[in-house]
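Note that one protein chain is taken out, while the other chains of the complex remain in position.
This part shows chain A:
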Amino acid sequence: MASGNRSQAVQGYSLIAPPFGYALLVLMAPLLTILAYSFFKDGYLTIIREFTLENYVAVWGDPIFHKIMLRSLGVAALVTLVTVGLAFPVAYFLSFAVSPQRKGMWLFLITIPFWTSYLVRVFLWKVILGYNGVINSGLKSLGIIEEPLTFILYNVNSIVITLAHAYAPFAILPIFIALEKIDRSLLEAGRDLGESRAMTFWRVTLPLAMPGVVAASLIVFIPTIGDYVTPTLIGGGKIPMIANMIQAQMLDLDNRPMGSALAVTAMLIVAILSLIFVALNRRFLKVRQ
């Protein structure tokens, strides 16, 4: 049996070898390059291949980095909160209220926005939220406002609105799957043991949906921190996030070691925060992923 298992394992590995090798190449190689660069010296237009920690010292001591990193974390946290908060009711409706035959259609409808390029969707939001956009001109022509609303464009609010819309399906799907996995007799058991609908939701449905909520949070939080397009277009470039700062260092200032050090630092911070988040969930909500 043991030899059978081994040959099966070999078979499995050889099956995943090509994609694994490909992933290694296109993921690990750039990551390692960035990591290597972050320890090199910048010689203005050239790179001096000498080991140094100067870049990191500069990054950690830079008040602009602190401000932008904190803003990125804040925006990502806000986006995550809004997205997951709005996604949960949608996923709940989809799982509990939609008849099984219709679920496929609903999922299809939810994923439709994905078929459009993200760039196009961001521009659409610009059109909707803009100074002379749909909302402002609409409200103005209705006589509700005199001057265009300024709090919906070129600021954090508009970034959050745009990102929350863009990441909605990423949040809806994992929560939906977690809800689908809940044995419905558990909810009946909750009622049977004397709890109301609301308390059954609180004591049974929500804890069992938490793995999906945690997954959704991470799926939204991690990429939004590194989002580059939205702050540029929707934020009007006035509220840069960490990706914009990295871009500036890398391309505008041509300081690749500094840009790499920024990138590695940001990755570390996100990784550590994510691990803390998962650990807290495991510890206090007993969420098993």
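The definition used in the following text is that a contact is a pair of C-beta atoms (placed from the backbone, for glycine too) under 8 Å apart; a residue touches a chain by one contact, two chains touch by 3 or more; residues count from 1.
The rule is simple: contacts and distances are computed from a predicted model.
J.: If you look up the hidden chain in UniProt, what protein name do you find among "Spermidine/putrescine transport system ATP-binding protein", "IclR family transcriptional regulator", "Pyridoxal 5'-phosphate synthase subunit PdxT" or "Cytochrome bc1 complex Rieske iron-sulfur subunit"?
T.: The record for the missing subunit names the protein "Spermidine/putrescine transport system ATP-binding protein".
J.: Out of A:V10, A:A23, A:A189 or A:L275, point to the residue that touches the absent chain in the complete complex.
T.: A:A189
J.: What chain A residues would touch the chain not displayed?
T.: 183, 185-186, 188-196, 199, 203-204, 207-208, 286
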